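Apart from one protein chain that is not included, each protein chain of the complex appears where it belongs.
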Amino acid sequence: MYLKIAQFILILILSPFLFGVINRTKAFFAGRKGSPLLQLYYDIFKLLRKGAVYSTTTSKFFIAGPIVSLSAVLTALLLIPFAGQPALISFDGDIVLFIYLLGLARFFTVLAALDTGSSFEGMGASREVQFAMFVEPALFLSLAVLTRITGQSSLSGIFSNARMSSWVTYDPLIILVLGALFIVFLAENSRIPVDDPNTHLELTMIHEVMVLDHGGVDFAYIMYSAGIKFWLFGTLLVGIFLKGYSCGQVTASVVFILGMILLAVIVGIVESTLARLRLLKVPHFLIVALALAIVALIISMR
Amino acid sequence: MNNLGDFVVIIVLLMNLMMLSSSRIRTCIRIVAGQGILIGCMPLLNDFHLILPGMVISASLSIILKGFVFPWLLFRAVQEANIKKEVEPVGGYPLSLLIGVMIFALSFWLSTRLVYTKPLVSHLAAPVSFATFFTGAFIIVSRMKAITQVIGYLLLENGIYLFGAAFLSEQSLLVELAILLDIFVAVFVMGIAIFHISREFDHIDTQKLSELKDSIISKQDI
Partner (left out) sequence: MQIVFYSLTILIVSGLLALCLNRFFKPANFIGALGAISGCIVGLISLFIVYNNPASAVLTIPWTVPYGSLSLAMDNLGILFLFLIFIVSALSALYGMESLRCYSGKKNIGSLWLFFNLLIASMVFIVLARNAILFLLAWEMMAISSFFLVVFAGEKKAVAKAGLIYLIATHIGTLFLLVMFGLLGNSSGSFDFSSWKIAPSGFMPSIIFLCALIGFGTKSGFMPMHIWLPETYPAAPNNVAAVLSGVMSKTGIYGLIRILTFLGMPCSWWGYLLIAMGIISGILGILFALAQHDLKRLLAYSSIENIGIISIGMGVGILGMSTHNPVLMVLGFSGSLLHVINHAFFKALLFLGAGAVLDKTQTMEMDVLGGLFKKMPITGISFLIGAAAICGLPPLNGFISEFLIYLAAFKGILGAGSIVFVSLGIIAALALIGAVAVACFTKVFGIIFLGQPRSVLSLEARDPGILMRISMLILAFCCFFIGLAAPFMVNGFAVIIAEVSGTQMMIEYTLAEVIQPLRYIVSGSLLLYGFILLLVFIRWLLLRGRRIESALTWDCGYAKPSPKMQYTASSFAQPIVNFFKGILRTKKHASKINEYFPDSFGFKTETADLFSEKVFNPMLKSVHDLTEKLTWVQHGQLQIYILYILFTLLALFIWKL
């Protein structure tokens, strides 16, 4: 129990670090020196020290948005296993709670965006809910495949190290699921090619534009929840990769964290080498994830 | 279980889906060529002692034809007929992709109803070969251009070959060779036809071929 709480706190501390890794990788590819690895920590601390400016249009709801979103993401983090160890809370069907908590976060982020009355933010909100329509079924179905393979319907059960033998025989399926989950991962974390985390240009923006009017402590909450969300989805991918790997607790943890860093590097490479998709093409891209998941599920019915 | 066989078959399946979702004709040609090569290799994935010399010959023949000769012909047709790049599916790409997935589900279900001797390469070979076959048929139905219809025929043929290859019998390979010859002629003729159609009409949209039929209005005009 104490160990699990320690792990939880470790994740809370570590997760913003991955953004630094992504930015460094991108800087490396662009031939720049890049921002410090701990940049997101600096940003968050700077924001926490600021006062607040609110738009006259907004209501109290605007403040509730980031708070509820971050709480939802933190609660979701409690369900996520770490390095093959069961999570703090795990039960049959916690997959559903996990995805719906992220849905709660989305619900409040979207509403906070609509509260500003700005067209830009309305646009971003509208796109966000549209893309969620493809991402959520894809995520559900990918996890359903993993459920079918492992016979477990909880995240901790799926990713626990105990059931390796069944894992190996399903290789081709795992690749399909990984593909689907990677697309979901990119979309949910608003990375290229779905969204561009760096631009504020209204034609390209989805997630960034929704939080345009937030500042100070509220924005710090938002940035931090982005960091944790990255960890949440990263765990699903890295967890699948390291599934067959078994060793001591400490080594496993170290390997797991290294895996997350590697994932951040991969995301950096993807972002440096790919261009953002045309907005109308994004649903098409997300449907690919859905198709992969369905194909994997059908194959798993052998 | 033969994991390598599974892999190859799944890649063939993914190529079907890619074909349905890709918007460029040249990409489609490349996909169908790659698929031809992969499927051509299928009989060779078996245990060494099961492979007969006849199979090697027919496999290499089909690899050469489907992997290199047909694409070359098709590329030439694209170039000479000055075809636009877009594929123009009926109903949009997302719908075609989802239909592709449904085709696979259907094929999977069909293959469970089929009574057959156990395949040697991969247990997925039968459903995927059905899916490839139906996907080819679907492409022929849903795409506007003559050249994409040729690609559909090739896909259809790939499906048949995969089925034969997976069950590894000498006779089916013979049948396959005969079909290959048919398709070869078809591609050849289609290539020439496309070239001529495009020279006459400045486009190769098959829908507009319907203008050629006798129409009452035009007779009244005369």
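Per-chain residue numbering starts at 1, and chain names A and B are given in the order in which the chains are listed.
Please note the rule applied: a contact is a pair of C-beta atoms (placed from the backbone, for glycine too) under 8 Å apart; a residue touches a chain by one contact, two chains touch by 3 or more.
Remember, it's a predicted structure, so these values are computed and weren't measured experimentally.
For the chain left out of this panel, the touching residue among A:Pro81, A:Pro137 or A:Gly239 is A:Pro137. Within the whole complex, the absent chain has one touching residue among A:Gly34, A:Pro86 or A:Pro283, and that is A:Pro283. Contact between chain A and the absent chain runs through residues 48, 50-61, 63, 67-68, 70-72, 74-75, 78-79, 89-97, 99-101, 103-104, 106-107, 110-111, 114-123, 125-127, 129-130, 132-133, 135-137, 139-141, 144, 147-148, 151, 153, 202, 212-213, 216-218, 221, 283, 294, 297, 301.
Quick note on the criterion: only the chains that are shown with their structure count from here on.
Taken in their complex, chain A has these residues touching chain B: 169, 171-172, 175-176, 283-284, 287-288, 290-291, 294-295, 298-299, 301-302. Considering their complex, residues 1, 3, 6-7, 10, 13-14, 17, 21, 93-94, 97-98, 100-101, 104-105, 108, 123-124 of chain B touch chain A.
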